[in-house]
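Note that one protein chain of the assembly has been removed; the remaining protein chains are unaltered in position.
For reference, chains read A and B in written order, and residue numbers begin at 1 within each chain.
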Amino acid sequence: MADASYPDDLLYHAEHDWARLDSDEDVATFGITWFAQDALGEVVFFDPPEVGSSVTADEFYAEVESVKAVSDVIAPLSGEIIEVNIALADKPESINEDPYGDGWMVKVKLSDPSETDALIDAETYRSSLS
Amino acid sequence: MSQYTAVTPEDLQVMLGAIGVGSIEELFSSIPQALRLQRDIDLPPGQPEQAVFAELRELASRNVSSEDEITFLGAGMYDHYVPAIVDMLITRSEFLTPYTPYQPEISQGGLQVMFEFQTAISELTGLPVSNASLYEGPSAVGAAAYLAKLSNKRTRHLVSRGVHPDSRETLQTLAAGYGTTSTEIGLDEGLTDLEALREALSDEIGAVIIQQPNFLGAIEDVEAIAAAAHEHGALVICAADPLTLGVLEAPGNQGADVVVGEGQTLGNRLDFGGPSFGFFAATEAHLRRMPGRIAGETTDADGRRGFVLTLQTREQHIRREKATSNICTSQALNALAGVIYLSWLGRRGIVEIGELMLQRTHYARETLAALDGVHKLHDRPVVREFALRLDAPVDRVLDRCAAAGINAGFALRRAYEEHPDGLLVAITEQRSRADIDRLADVLGEAVAAERTATEATV
Partner (left out) sequence: MTSLEGGATAQQRERATTIFEKGAAGRRAFVAPELDVPQVEGLIPEGSRRAKAPLLPEVSEPEIVRHYVNLSKRNFDLDSGFYPLGSCTMKHNPRLHERVAALPGHARLHPLQDPRRAQGALELMFNLQEALAEIAGLPHVSLQPSAGSHGELAGVLLTRAYHADRGEQRTKVLTPDSAHGTNPATVTMGGYEVVKVALDTAGGVDLDDLRAKTDDQVACLMLTNPSTLGIFDPNVEQMASIVHEAGATLYYDGANLNAIMGYSRPGDMGFDIVHFNLHKTFTQPHGGGGPGAGPIAVSERIEPFLPRPQLVRRESSNGAAAPRYGLDHERPKSIGKLRGFQGNYGVFVRTYAYIRSLGAEGLKDVSEVAVLNANYLLARLREEVGEHLPLAFGERCMHEFVLTGAPLKKELGIRTLDLAKRLLDHGMHPPTVYFPLVVDEALLIEPTETETRETLDAFVDAIAAIVAEAAEDPEIARNAPYTTPVRRLDEAGAAKRPRVREAIEPEAG
């Protein structure tokens, strides 16, 4: 993705991760932001957690690797993993090309939806980067 | 100025001028006086090349090497023939003097050598992925145990008493750091006790570690051991002698998850124990967790085939505290010697050398066991090394043999207290039938003489 973009309909975590709440408010999709994929360089490997495992807000749940770096992926919210993006096994570069779409990482059934209060909006996240 | 530095008085003047200081001393001003060495280094003055050579030659003359005696000493390193092309190729500037290939465009030679080495090791071991070398055998065993711990998180390992004593001890030393414990499984007539192993296995065991052939020279039943281990989800780590893998089945084809070992027998000298190399091969599942450098194939901007260090995110210079090992410098030049040697041996040669050792070892064991006062310590099938029991003090027997120009082998007492009269005898392709017959004569005489001496003192 050529230019920095931070969609307004997402919630952000300071460690450069985003969360998209499903219409069913108990489920959210996670991924990393444009800033994160840009810092990493071309992603070569994403090691997903197992479906059924739990994630805790502010703690790392997976790693994403580029040629020259490894990065912890931080969970913006807590819950149980109900789906992982297996397409990333063959096409990890989706994380670079479409970090908010095809580059999604996991879908989580939230254990405490009120944790969204601690996340920030696109505007706040964008200004924190400069 | 020395023979290696080149600062003339004129150079010095120009350089100090450019820097803007009056003397070299000023360049060290950041070192506080309290920390300054207030005297000269207490070492003798430097010597010209001729004198240094003479001193090193004098020191060499006080070592009895395989050049000076017919040796049957093995126990982990072996007196094999190293072909002349190895010496000639590994002393080429382009292989001897560069650093680790961090700039791949000008390191294709070294990177391709690693790729070829990885291929050769993969072929020998029967496992699809290999790294580009570790330091040597015992630490490779330690590295494999670390991988097992990272892989299944279990902290208990079972180790056969047939694994080289240095490997078992290195494992203990390293495990004290990364937090595993190993329990030893004893030997039954020279082979890993399968019953004891089965009894000790449980879902808490993360790895079973064996050696093929084992330290006493016996051929282990890798398939049975692997099957038992896998029933409980334990990884199977097999340390193997690579030069036997032309005639012995590849442990990777018998269920081993990781095959490691000492590479000295592949084109490397004895060198009083090092440098040599360790090899490390594993199943595909462990690729991203493997220690050491790995060369991978790729293409360049013009579509040309090339090689790079890959999966570097495993390594210390990127992953730092999460690295799968801390290895930086390993044993690249020795691995080069290894792949040259394996190319020299070739597809037929690896089998021929194995057959030759197999037959001569059998001949040696039968011949020696027929001597008075000499017995087989175990009668298991062997390939290149076997254990005997003597009816005489082994150390004294060895001294007598040495006086006759024969190194008869390794006194097992040095590593296995349960075998105080044991002698481990190794065969290489360099030991002819005539050498073996000579060993038989000398050993027979030595044992007889020592038995007489002992009887006389009783």
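Please note the rule applied: contacts are C-beta pairs under 8 Å (C-beta built on N, C-alpha and C of every residue); 3 or more make two chains touch, one makes a residue touch a chain.
This is a predicted model, so every value here is computed, not measured.
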Touched by the hidden chain, restricted to displayed chains: A, B
Touching the absent chain when the full complex is considered, from B:Pro128, B:Gly186 or B:Pro420: B:Pro128
Full-complex contact with the absent chain, from B:Gly246, B:Pro393 or B:Gly422: B:Gly246
Sole contact to the chain not displayed, among B:Ser160, B:Thr265 or B:Asn407: B:Asn407
Absent-chain interface as seen on chain A, which is shown: 41-42, 44-45, 65-68, 92-93
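Simple rule for what comes next: only the chains that are shown with their structure count from here on.
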Inter-centroid spacing, chain B versus chain A (mean Cα positions, whole Å): 45
Residues of chain A that touch chain B when the two form their complex: 45, 47, 65-70
Touch list for chain B against partner chain A, complex: 288, 312-313, 318-319, 322
